[in-house]
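With one protein chain held back, the other chains of the complex are shown just where they sit.
The letters A and B name the chains in turn, as written, and every chain counts its residues from 1.
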Amino acid sequence: MEPVIEVKDLKTYFRSPQGVGKAVDGVSFKIQRGSTFALVGESGCGKSVTALSLIQLVPEPQGFIAGGQVLLKGRNIVDLPEREKRKIRGTEISMIFQEPMTSLNPVFTIGNQIVEAVKLHQGKTRQEARAIAIDMLEQVGLPRPEELYYEYPHRLSGGMRQRVMIAIALSCRPDLLIADEPTTALDVTIQDQILKLMKELRDTMGTSILLITHNLAVVYQNAEEVAVMYGGKIMEQASTKKLFRNPMHPYTIQLLRSIPGIEKRGMTLETISGIVPPATEYPAGCPFAGRCPREMEGCAGIRPPLAEREPGHLVACHLYDADFMSKPHSKPLKREAEEAEPLATPPGERPVVLEVKGLKCYYPIRKGLLKKAVGHVKAVDGIDITIRKGSTLALVGESGCGKTTAGKGIIQLLRPTAGSVVFHGTDITGLTDRELKKYRSEMQIVFQDPFSSLNPRMMVGQIIEEGLKSLKPRMTRAERIRKIEETLERVGLTPEMRHRYPHEFSGGQRQRIGIARVLAVDPEFIVCDEPTSALDVSVQAQILNLLKYIQRDFGISLLFITHDISVVEYIADEVAVMLDGKILEHETAEAIFAHPKDPYTKTLLKAVPRIEQAAS
Amino acid sequence: MPVILATDLIIFFVVGIVVYFIFAGRKEGYTRNAWLQIRKNRLAMVCMSILVLYGSVAVLDSIRFRDPLRTDTGTVVRAADGKKIYSPQALSLLDRLLWNMRANTEKTFSAPLASRLYVKESMELPDGTMVRDYQPLEYPGKHLLGTDKVGSDVLFSAIKGVRTGVVIGTGTTVIIIPFAIFFGVMAGFFGGRIDDIIQYIYTTLASIPAVLLIVAFMLIFGAEGYQGGLVRDRDLYQGFFVPNDRLFWLCIIMGITSWTDLCRIIRGETLKLRELEYVQAAKAFGVAKMKIIYRHIVPNVMHLVLITMVLQFSGLVLAEAILSYIGIGVGPEMGSWGNMINTARLELSREPVVWWSLIGAFVFMFGLVLPANIFGDAVRDALEPRLRVR
Partner (left out) sequence: MLTYIIRRVLYAIPIILGVNILTALLFFYVNTPDDMARQIIGEKNITPEAIENWKRDHGYNLPLLLNTEEEGLSVVTQTIFFQRSAPLLWLDFGRSDRKNADINNEIRKRMWPSLAIALPIFLIGIFVNLTFAMLVAFFRGTYLDLWGVILCVVMMSVSTLFYIIGGQYVFGRVLKLFPISGYDVGVHAAKFVVLPVVIGIITAVGSGVRFYRTVFLEEIGKDYIRTARAKGLSETKVLFKHGLKNAMIPILTSVVVSIPFLFYGSLLMENFFAVPGLGSFTIEAIQAQDFAIVRSMVYLGSILYIVGLILTDISYTLVDPRIRLE
């Protein structure tokens, strides 16, 4: 059967002041009718640019297709005039995007935005188009489609907007739907619904799907065929079953191993050293050279072709090339493996460090002529948790459940409305700023965003020094510098980095600096507010390892705030599940994952996509 | 004997700021990157050179001193108590450098590079007969832009306008920066009542029509100030400082009418910064509020100050000309393009037309404002990519 779309040696380049970046550099694949093909990879690997190239929407003039073909049902669409391309968009290929909150035009009604495409491509009258639009809204599972038709997008939640996007994309029954990280911005329960909906519609309409994602588990559950991208090239491509049963490329293997999960509890996660190079600096040979644990002498200079090494399994790696392996340049380069120690938390009853009782954080809602408070947003509505010495409590919940507010309320970054936070026998909620200062060095916080958590105008040394100056005023300057250098080394950076500015570091390194800043004041308890959710999975593994190490070495207690269940499964000793400002369940990790009691916890755990036969 | 006007201090202060920025930003990554980006933009660099040239002229025209009065034989005239007596004319370095342009005056109008006057005058021929003819110039071909009604060199007048333009363009912003930062940061950081009060102040000020506020202010405060020309004894404080400088008052009132924009921008940015994680981190370290403001907020709004300064510059130069044209700007003896335009406008209705004064003012003004606009855009693009226009 003829594939719906066939990409042949596609090259999409970007001009930038630093030179030409080969964002997509010779990518080929086919998608069969009615199947889902996944492109997976870390940020900056070129998967989104591939998608934009398929629908011919590469941002001009910086970006341009430098070569190759995109055959839509046998017809090359790269060289078509713009007018013809427009006829294809929306009818034969359509696309949905990552950010449902911004992808709909705020000033037009939802109906208007669906009807627009229908009228344009199918030449229907307004009445007919409206009927189709309402039908589409119904098909994507939205309630009251007749009323929704006249609504503006801002009245809808993120999940509903993504459904509207799907309705727009599928309104003309396209052959191919490109879904670029369609669920990344959504909560895990919503993600589950949207992915199921896409599968369902694919089967009823016979549409093919190109699924772009960084989440391997989502691929595992949703795609028939998968290609792993790195550095603008496909590293490995096979059917989903084959690839997950027998990953062959070192990159794929490392990627799979760095995913945290319940089966890796008590172990160090494997990581990938180094960072993804910018598109302008890809090496001439294998793009993974320099980071690969099995790199050979010839890898950086000779590009491995994407070749079928097993039936239906394409790999771009010299390891499977008998010819390459017989030559002298196949001598492996020595790479230092990161220490792989067991990290199991020692069993036994541990003393309570911090006890939160009935914590409430309310914000007033002001309305009317005099802005009187007419009610309260109950961000945190009476939670009780206990944190034990040297262990990790994960506070899990979906966006808007109040978990971040709770974290800030606990360390008094926000003054709670009511309740008590007892730290070593003292209730710290009533203390003045001055009295609180004593406790500041004991309780610290690591933030989510590695970019806004460091002042761009201060050198790394100054950033770490700030806490020391404020909380350890007796330290001399020399002592402070020694402490800064020590801490930098502890988090895997070098002492001389204290003279550099934050912008010189990658996201993962910045997060290490954030941890160093906190570690320098010797805290006993750290709140980690989604510390890894802005990071790629391989970098996330590095940070999780680091947190585990410092916990082991210093006996620090962690309150780990996150929405990512797989991270919780890996790192938490105890788990508290939060919804609408309340704690639904507070249990040991073993108990909660084996026997969740609360129905919401059950839904949450069930919605998490998992790789069942992960190779490790 | 030096004479220092209040506005001279502004010029020196601006030079100081520029030097500080060059030294402070040399190492720091953020500023350095911005500078490297600007440096790549060749047009911006050309514009910067032109601005530096204008700036140097302004600096040269701001260092002035009075010479002791001398008798024809060259001996210094002394008062009864033996002190030297100084001439009331405070000449700047620029005046002294271009002394021949200043001194080479004609009787009245002459066209650019002409050798004779532009209007016929009665003159007596050697044989005693009276004729009306174009009299020869005393300095033929020396006046690149001709001379005006009283015979002064137009080019020189235009050059003398540089200092006024630069002072207004930079001084106005410089004077208000501390207030704008203080109020903006306070309002944004503390919020609540403080925010309400500060917002009230700037909404009230912004609601008064700027021109009229300037007019009223200048009529009341500017009338007594030093207006250029000879230095009167009552202007002088301690014999060398002129605090009551009309141009300085103009800077102040134009500052008052323009600070609200900067204040609003800084308030908005502070509101954003306040929630940023590095500020939260500092709070978690128990760092005092004032220290947080000093260390985390103010350095991170400074780029907005710089952007505002360069972007406001051209608007202020243009505004000064208009105000001086209306007659509420600088004094008539202070070199100013607005004053030049004011007189030149009437000359346009002469027959034949006297056009060079207008052209002179136009060229010099345009030559300052255009590079300032282009350079301002480059600075903004480099420092605040969010505002960039592709």
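Convention: a residue touches a chain if its C-beta (ideal position, glycine included) is under 8 Å from a C-beta of that chain, and two chains touch if they have at least 3 such contacts.
These numbers come from a predicted model, not from an experiment.
Participant: Which residue from B:Ile50, B:Ala111 or B:Leu213 sits in contact with the chain not drawn here?
Facilitator: Within the whole complex, the residue contacting the unshown chain is B:Leu213.
Participant: Who touches the missing chain here, A:Glu6, A:Glu116, A:Glu224 or A:Glu355?
Facilitator: The one listed residue touching the chain not shown is A:Glu116.
Participant: Take the complete complex as the reference. Which residues in subunit B touch the chain that isn't displayed?
Facilitator: Contact residues on subunit B toward the absent chain are 200, 203-204, 206-209, 211-213, 215-217, 219-221, 314, 318, 321-322, 325-328, 337-338, 341, 345, 348-349, 358, 362, 365-366, 369-370, 372-374, 377, 389-390.
Participant: Using the touch rule from the top, list residues of subunit A that touch the missing partner.
Facilitator: Residues in contact with the chain left out: 55, 57, 60-61, 82, 86-91, 94-95, 97, 99, 102-108, 116-117, 120-121, 152, 154, 165, 168-169, 367-369.
Basically, only the chains that are shown with their structure count from here on.
Participant: Quick one: subunit A and subunit B, Cα centre-to-centre, how many Å?
Facilitator: Roughly 53 Å separates the two chain centres.
Participant: For the complex, which residues does subunit B have touching subunit A?
Facilitator: 28-30, 33, 40, 276-278, 280-288, 291, 295-296, 299-300
Participant: Which part of subunit A faces subunit B closely enough to touch in the complex?
Facilitator: 17, 408, 411, 413, 433, 436-437, 440, 443-445, 447-449, 452-458, 463, 466-467, 470-471, 500-501, 503-504, 514, 517, 521
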